[in-house]
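Step one of this worksheet: look at the structure below.
As you look at this complex, bear in mind that one protein chain is not there, while each of the others sits in place.
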Amino acid sequence: MKFINFINNLDKRWIYLILALCIIIPFLFPVGFPMKTTPPVKSIYDFIEDSIPEGGVVLIGADYDPSTMAELHPMAKVVAAHALSNNLRVLFVTLYPQGAGMAQDVIDNVLREWNKSNPDNPKELGKDITLLAYVPGVSAVVLKMGEDILQTFNEDGYGNKLSELEVMKGIKNYNNINLMVELAGSSVVLTWLIYANGRYGLKMGIGTTAVSAAEYYSYLQSKQAIGMLGGLKGAAEYEHLLDEKKVYGGRKDASIGMDAQSSAHIFFIILIILGNIAYFVKKRKEGK
Amino acid sequence: MLKGKGIPIFITFLTGMIMIISFFIPHKPFGDIEKISLTWYSIIAGFTMLLGVDSLIGMHFRKLKRKDENWFFSLVLIIGFTATVVVGIIETVRFGTAFDERSYFTYIYNYFIVPLQSTMFSLLAFFIASAAYRAFRARNFDATLLLITAIIVMLGRVPLGEQISPYLPKFTEWIMQVPQMAAKRGIGLGISLGALGVSIRIILGIERSYLS
Amino acid sequence: MLKRTLLLILFLILSISLFSENDSLIFLENQFPCEGFYITGRDIPNDGGSGIEINWSFPDSLDNCFLTVLRRDEFGNNSVVATDLLVSSKQVRDVSSDEEPSRVKDGIKYYYTGILSKKIIDENLLNILKEKSYLKNGTYIFNNDTFYVTSETDAVISKASWFNLSRIPVLISLIIIAFVFLYYLNLAKSGKELYIRKINGLDAVEEAVGRSTEMGKPIMYILGIGYVTDIPTIAGLTILSRVSKKVAEYETKILVPSYDPVVMTTAQEVVKEAFTEAGRPDLYNKNDIMYITQDQFGYAAGVDGMMMREKPGAVFLQGLFFAESLILAETGHSIGAIQISGTTETAQLPFFVAACDYTLIGEEMMAASVYLQKEPMMLSSIAAEDLLKVFIMLLIIAGFVISIFAFGFNIGLFKNLFDHLVNALQV
Partner (left out) sequence: MAISTNFWIWIAALLTLAIYSFLYKDNPFYKFAEYLLVGISIGYGISIYWHNTIITKVYNPLVYDKNFLVLIPLLLGLLMFSRFFKNVSYLSRIPIAFVVGAGTGLSVPSSFEFLFKQIYATMPLKLDIGSLIIVVGVISTLVYFFFSLEHKGFVGKVSKVGITFIMVAFGAAFGYTIMARVSLFIGRIQFLLSDWLGIIK
């Protein structure tokens, strides 16, 4: 009864405290709630895993900014890490100036984590991975890349001549790229789908925010995209898949975020159930 | 005559009618009227902002002078305000615009305004919890329904829901697309009719409380 | 024979003349077959002028080609309208955009030429083409790339329309609605009694103000983060007028923290007038209606702090609210105030319902000032709104019935009917 009374007169601050803990603890001690992978995520993973020969090229479009970073940043990290683990080459491209900072952060992070967990197979900037310099023009850039990537950019995002970089060896245009994964929360995804996929037949996967995911489902159905990562959940599923391979030790941002989300949601539900139990017990007592 | 309500009510009537008519006439000058009136509003609001600043800063000056209980915080407010304006002016002189990346004005934005705003915003995570705790009680049929849909949708959004049943996320989507959408449209239709009612009452001068 | 020779000479002269201007631009004929491709231009209907739309028709084989559109005006100035459009996009509009102010002027003759290419067009080529006063239609080669120049369109003149024909359905319904409103207005004038149903939250206004006065606490009225041009804010101001009249009658204090300075000044007028009407102009204090800041979360922080310190007994949240709605309502709840909220933002209503004692949902809030005043003229507008609701319901039911016949029984007549109905609704 004491407990019921406590619940009935619960001070909000207990709720605040427990909620904060529910969210903070997964960051310090990742839980790893079980997760089912959905077909759109699995098909991107499988494509990189099985359909690209060693030395193949994955292009990642980083067309997002800090406002959607929470959802899309983990995707960029995990896809890049996966490609490296299969000894593929990774190129980042961005159509917006803010994207360059995002991509550089991903490259730094992934290289550092990779080399820490795989000292016997080190990866290098310029040899295995790089960022193509930002060039204004959006759809014009996408189109030019279909003709000649080296001419479109000239340099990488760090000021090196592309023609001198090992990572660019044998890459002329989209024909030499095995898969493009476009990460964006805006309609720039369509630019890539229409021009790069539509005109040049570039194989594409999409990574987008949970809000925009519904919008792009039709492109999966029409087979214009081979797969899609939707929001934190999509990124977490991918991390889960990569984790089973046990080759990469980087922090699983999306899974942690998802853990925090899940524990918060569970807490909400327990809270509501407790509140109702207390409410009914009290009502019955008062009814007597 | 100016002191009465007649002239202002006529002005409201006239501007209101011009706005409505211009919706149907793309020809100049009517076609641009919406854009122009929004520009005008921002100019008028800009001047009025000085009244606002006068109101706020004046109040805190008075508190400071009277050494009110919270005078120290009023001082913080006034310093924050003055410093931002002064930095804005200095950096405008230095870089041509205060919004330059090297400008300290940008620092104020990035390291004061952004964290304060986003932390205020994130308080919602807590408030939504306490509101849910209090409000989601199965008091009657409707409240129970509210509670159940909330829980279903909440579960359908996280992986846990999929573990419980693969249909849960789909059902969530259905709730959002069908019953949720239906009520939202119904409310929306009511709102647009209500807005029409308010507008017509004001343009015709039936409702004049705003003019005192 | 003579004709052929002449043609050959003409061709040579032309190619030489082209050649002499630029080493790499070569004129060829019929190397890039583009039969069936032609472009047309026309004034954009129903606009305010300064706009021309260019359409083209094309055979499927050109689906994947690029089209660049050039414009020549009657004075011979050339400019580029758009480059590298996908042919399958069918249309482009030559209008002013935010970045580029109006380039098309009304009343001037324009001629458009299209350039078809398989690859995206070279910047240098574009500059060369821009310099030319006239381009013969046919196929050219530049740096080994072939491209095809269409023949020029007829002269196109842009003009402004005096009436937007696509908005006729709106005009018709506006006229109908105006009649409905006027009809009820007349009814009210002739003295017919009009009814308004009970609105839950509003009967509590008196109680909230009264209880707050008993406890010796002020009232707080929050108008949200809208501007005076937003209808919910205006509705909030009209409710403020009625509430502050009660406040004056109870001789208590009303605090109105504002987000927009124009809203603040208007609120000052409203409260002052309400106090005067209630016969207590002496109680009015301009400083109680104060400005906070025009920053969504700065405003929320300021109002929250004010609530914690002034501890109002009743909090009204009436106007336009976004994410800050729950921040304010939860703080209001935690100080134990009676809260009456109302907004038209459907996304925020669930939070108000959860955190406040009473919530006016959407239209209820718009009708609140009528409910609080209950003047016949005001009531008439509510009755008119209700009649319109009946119209809308009938329309929706009719649409549903027609669709049953159209899709369920597959009757062509109803399919047409349904299409007409749907088209009429697309504004």
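Letters are used for the chains, namely A, B and C, taken in the order the chains are written, and counting of residues starts over at 1 for each.
Note that a contact is a pair of C-beta atoms (placed from the backbone, for glycine too) under 8 Å apart; a residue touches a chain by one contact, two chains touch by 3 or more.
This is a predicted model, so every value here is computed, not measured.
Asks: So which shown chains sit in contact with the chain we cannot see?
Replies: When the full complex is considered, the omitted chain touches A, B, C.
Asks: Pick out which of C:Lys118, C:Lys136 or C:Arg309 touches the chain that's been left out of the picture.
Replies: If we include the chain that is not displayed, C:Arg309 is the one touching it.
Asks: Looking at the full complex, which residue from C:Ile108, C:Ala155 or C:Leu395 touches the chain that isn't shown here?
Replies: C:Leu395
Asks: Who touches the missing chain here, C:Ile26, C:Ile196, C:Met215 or C:Ile411?
Replies: Here the residue in touch with the unshown chain is C:Ile196.
Asks: Give me the chain A residues in contact with the hidden chain, please.
Replies: For chain A, the residues touching the absent chain are 13, 16, 20, 23-24, 27-28, 70, 210, 232, 251, 257, 260-261, 264-265, 268.
Asks: Residue-wise, where is chain B in contact with the chain that is not depicted?
Replies: 2-3, 5, 7-9, 11-20, 23, 34, 36-37, 39-44, 46-53, 56, 70, 73-74, 76-85, 88, 97-99, 105, 107-126, 128, 132, 141-143, 145-154, 157-158, 174-193, 195-196, 198-200, 202-203, 210-212
Asks: If the missing chain were put back, which residues of chain C would it touch?
Replies: 169-170, 173-174, 194-197, 199, 227-231, 234, 262, 265-266, 268-269, 292-295, 297-298, 301-302, 304-305, 308-309, 346-347, 349-351, 353-354, 361-364, 367, 379, 382-383, 385-386, 389, 392-393, 395-397, 399-400, 403-404, 407-408, 418, 421-422, 425-427
The definition used in the following text is that only the chains that are shown with their structure count from here on.
Asks: If every chain is a node and each touching pair gets an edge, what shape is that graph: line, ring, star, complete or other?
Replies: Per interface graph, the chains form a complete graph.
Asks: Of the pairs A-B and A-C, which shows more C-beta pairs in contact?
Replies: Most contacts of the two pairs: A-B.
Asks: Between chain A and chain C, what's the gap in Å when you average each chain's C-alpha atoms?
Replies: One centre to the other, that is 34 Å.
Asks: Can you tell me which residues of chain B touch two or more of the remaining chains?
Replies: Those would be 130, 132, 134, 136.
Asks: Counting only residues that touch at least 2 other chains, which ones in chain A make the list?
Replies: Within chain A, the residues that touch at least two other chains are 12.
Asks: Give the list of chain A residues in touch with chain C in this complex.
Replies: Touching chain C from chain A are residues 12, 139-140, 143-144, 147, 194-195, 198-199.
Asks: Which positions of chain B touch chain A when the two form their complex?
Replies: 125-126, 129-130, 132-134, 136-139, 147, 150-151, 154-155, 157-160, 162-163, 166
Asks: Any idea which chain A residues touch chain B in the complex?
Replies: 10, 12, 15-16, 19-20, 23, 33-36, 233, 236, 258, 261-262, 264-269, 271-272, 275-276, 279-280
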